[in-house]
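Questions regarding the structure given below will be posed in turn.
As you look at this complex, bear in mind that one protein chain is not there, while each of the others sits in place.
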Amino acid sequence: MIPAPFDYEVADSPEHALELLGQNENAKLLAGGQSLIPALKLRVSRPSLLVDIGRLSDFAYVRDAGEQIAIGALTRHADVNADPLLLEHCPIVARAAGMVGDPQVRHRGTIGGSLAHSQPGSDLPTVILALDAELVVLGKSGERVVPAGDFFTGIFQTAAGPDELLREIRVPKLADGTTSTYLKMSRRAQDWATVAVAAVVGRSNGSIGKAAIALTNMGPTPLRATATEAAIADGASLEDAAELAADGTQPPSDHAGSADFRAHLARVLTRRALEEAAAR
Amino acid sequence: MAVATDTEAFVGASVKRKEDASLLRGRGTFVDNLTLPGMLSMAVVRSPYPHARITNVDLDAARAAEGVVAAFSGADLAGDWSGPMPCAWPVTEDIKMPPHFPLAADEARYQGDGVAVVVAETRALAKDAAGLVEIEYEPLPATADVEKALEPDAPLVHADLETNECYVWKLETDDVRAAIDAADLVVTRRYFQPRLIPNAIEPRGVLAQVGPTGDLTLWSATQIPHIIRFTMQLVLGIPESKVRVIAPDVGGGFGSKLDTYAEEYLAVALAKRLGRPVKWTEERSENYQATIHGRDVVSELTFAATKDGKITAVKGEMTCAMGAYLQLVTPGIPLLGAWIYSGPYAIPNYSVTFTGVFTHTTPTDAYRGAGRPEATYVLERTMDALAAELGMDPVELRRRNLIQEFPHTMSSGLTIDSGDYEASLDRLLEILDLEEIRAEQKRRREGGSTTQIGVGFSTYNEMCGLAPSRILGAIRYAVGGWDSATIRFQPLGSVQVVTGTSPHGQSHETTWAQIVADELGVDVDDVEVLHGDTAVSQLGMDTYGSRSLTVGGIALWHAGQKILDKARHIVAHQLEVAEDDLEFANGSFAVKGSPDRSMGIKEAAFAAHAAHNLPDGMEPGLEATATFDPQNFSWPAGAHAAVVEVDTETGDTRLVRYVAVDDVGAPVNPTIIDGQVHGGITQGIAAALYEEGAYDDGANLLTTTMTTYLVPSAAEVPSYETDRTETQADNPLGVKGVGETGTIAAAPAVVNAVVDAVSHLGVTDVQMPATPERVWTAIQEANAK
Partner (left out) sequence: MRRVALTVNDVRHELELEPRELLVYVLRERLGLTGTNVGCDTTSCGACTVLVNGESVKSCTMLGVQADGLEITTIEGLARNGELHPVQQAFHEHHALQCGYCTPGMVMAAVSLIEHGEAKDEDSIRKGLEGNLCRCTGYHNIVKAVAAAAGAR
């Protein structure tokens, strides 16, 4: 319940944050702290320096960016959850943000922090992956854009290097006829997902033409249910396609469920998400 | 101000709580809130291994660290103990009772066993230094499984005992075998009840101060300040007369604080050595290893029955985890259910056998219900199993076996003073509307819905109100089960009550005031209740086992009678009438037939203090103490029902309704009773659906934090429907215990409902807790048959 000692610096700009990060090998970024501080309290994380970027208020925004909605990395879950632009154009992000943790966590936690933490049971990485969102990463040599599919590289690991920071998330405005659903099963309301499914479904002429499906807690990172997606593209029934949802996944076994049970849940939840999206 | 309009104004009314004023403002006195000058912080270094030989403890780095005052190993402190930590309930003559000291010196026997201790200027520095203690361990094999621990080649928890079997305790009537042989039908079922971690939201905390003359003041988050007082003499040699134990505001206990713990003795020993106050505050994940667990029982229950559903015999074999050591009442916990494996039913033949087993785990002890949930769970699950075998409605089967007449002596030997079990069941069915639930269930089954509905019942009784001292003696409990109360009129008429009970959420400050206000005809606001400090409350046996009202509350009533007797004596003397000519009502003694000649009890109190004109030989003052030793246990009972929805594709189970009808005797404060029932039910639901303290095959605790041990929140449970039926208990207030009823009744009701929801798919059992995976797996296995 008491973190090991560390140094602490407040970044007054992203560049300042990068500079501070560069000075210390064992430095970590602190945004809302809702993933990091619990790890500090149990001393499973022992950084020597925390670089607090939580005061960079310029990074908390949701903006119309043409074909996309741009979300500042420091936008809090509670604000993402209630954002009118997102609710209109990409509601799955807003809804999933409302399922993160509990109200207190959503008041402090940020979308960028959640994505950069890359916890396998976390909701927003999966949604971002299903949306083929883009992540803007800032490094010493400037910004680069990482597709969501390349961002999550392992448990607590992302494509953002130790001297980079996540600056913005760009999610697509969903076209008319495209629906999205995030179905989550967890033991208690406040818990990580046992399994969850994000489905973004495009319909034409009353039938599903294209579906992007991503899974939570079915492996070290969020995963696309590629076999299901391919089957749908090939015209398979939703039911048959959903049967393939767990193919190629590596779900964990823990107190919330065995790997086999998770695979089963992935299939059921995928079918339900597809059916729900199709019925809208 | 509340005003008594007649003598029955307060008892039976939902008087608002006196306790709330400070707690709602954040002005509670929980131990961690207390600070003393010069206070040090203590941290305990615990074994990461479930079983290991301790080959070296190196404290040099810790001692050299910033702010560290001292650090000790178990061997360093071995001379500080005048005896091992006590177990007060050696349930059999040949029970194995291995010595248990506050720190392990040679061998760690469970993950979390204390091995070293560090004391520093602050909490943070103590924690930092604890991380610098270097201990060499030689890991040894371990097991957390009660049945595996009894196998011949099992790793031994205490090698010198040459067995992990702690005791075997049996209670049997003569003709059980014959009854089973003669039965139309015999049903045997096996159950596993998991470990439960009590999770009082306040973890434990201790603050010890030892003065220059060896006088000890110990603040502890405990349910049992009086019991701790005498254990301080046993373990530390400090005479009870020099010990003051204070239980300030205590943030829940549920049995986990009905114990004396290593950290209490360590803090005192170190405060004594160092001459400075020592505080220790438990962290939650530490609590999961260092504070007792409950349940962890494998049971096999057999019913013998006639074909028309009369149960003729019950036979149970229970294998019960003790953990690595015996805590205060560890071996006795299973026995608290031993007489009620027939529950509310008249079953003529009876046999129960309990085998206590050591495993390499945190010790078990009392957790809400303590022995009675274990009994009620297997009994009520097997009632449903028998009903299924007979093709009989589970409600009808229960009704046919309910005890009809009271007092009733059970085949186990104890006598139930009062009850009307069928009345509770009838009222439950009225509220429930079972017909509509069954109709809905039929619709969903026929429609092939993936959301099935189930209803489960639990008719229960329990023995609580611990306990008649003579019976406790007969079952080898070390001390008595009486309690005490003092009522003291101050000169100007306000009333102090000193109780031997030690509330930690039970609202005694309010309900005790209600009892006294009615009995003495004063206002409830005139009464202040003092508790939880052995310097104030010299006599008492504390709060556990739903005993406070039926033992301490009755002691209070008797003290009130003594006050009335003395006051009557004074008034008769002053009014110059015979005592028999006085009648007492509304706080005043009046001469029969001359109501204008009267004297109020407050005036009598003043007269007693002034002592100007007292009867010859009477001592001044109006104060009385009574101790009360009950002649029987308390026997609350009731009928509960749960309605669940089960997602048959995912196993996800949601409790949608819970109805409880309880007979807890005459209600003192209905709202407070409801609160006890709500909380109790929720802990039963938690056991049925969410909570399980799990160990791996090597006895490593898997559920190490609140993120994996799933205490439910408001989002997981519904609002409850509660009601009461009432039969008067055989005591002056007619009251029965209520603290544990909900927990006892709820777990089987909920699991019965889960099984009912999917019984049409062939499911006959789901192991508790009925997790989504267990429910789904049960459906798959039934499908495969």
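Residue numbering begins at 1 within each chain, and the chains themselves are lettered A and B in the order written.
Here is the rule we go by: contacts are C-beta pairs under 8 Å (C-beta built on N, C-alpha and C of every residue); 3 or more make two chains touch, one makes a residue touch a chain.
These figures come from a predicted structure and were not determined experimentally.
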{"item": "Touch partners, limited to displayed chains, of the chain removed from view", "value": "A, B"}
{"item": "Identified contact with the non-displayed chain, of A:14, A:38, A:149 or A:220", "value": "A:38"}
{"item": "Option from B:28, B:67, B:84 or B:621 whose C-beta touches the chain left out", "value": "B:28"}
{"item": "Options B:359, B:546, B:682 or B:777, residue touching the unrepresented chain", "value": "B:682"}
{"item": "Interface with the unshown chain - residue positions in chain A", "value": "1-8, 10, 30, 33-34, 37-38, 40-42, 50, 52, 54, 78, 101-105, 107-108, 188-190"}
{"item": "Residues from chain B at the interface with the omitted partner, ascending", "value": "14, 16-17, 19-20, 23-28, 30, 32-33, 123-124, 199-203, 249-252, 254, 281, 283-285, 504-507, 671-672, 674-675, 678-683, 705-707, 711, 713-715, 717, 719-720, 742"}
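Following the convention adopted for this analysis, only the chains that are shown with their structure count from here on.
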{"item": "Whole-Å separation of chain centres (CA-atom averages), chain A against chain B", "value": "44"}
{"item": "Of chain A, residues touching chain B in the complex", "value": "1-2, 4-5, 42-43, 185, 187-192, 194, 254-255, 257-258, 261, 264-265, 268-269"}
{"item": "Parts of chain B lying in touch with chain A, wherever the complex brings them together", "value": "123-124, 127-128, 131, 283-285, 649-650, 652, 690, 692, 694, 702-703, 705, 707-708, 710, 712-713, 715-716, 771-773, 776-777"}
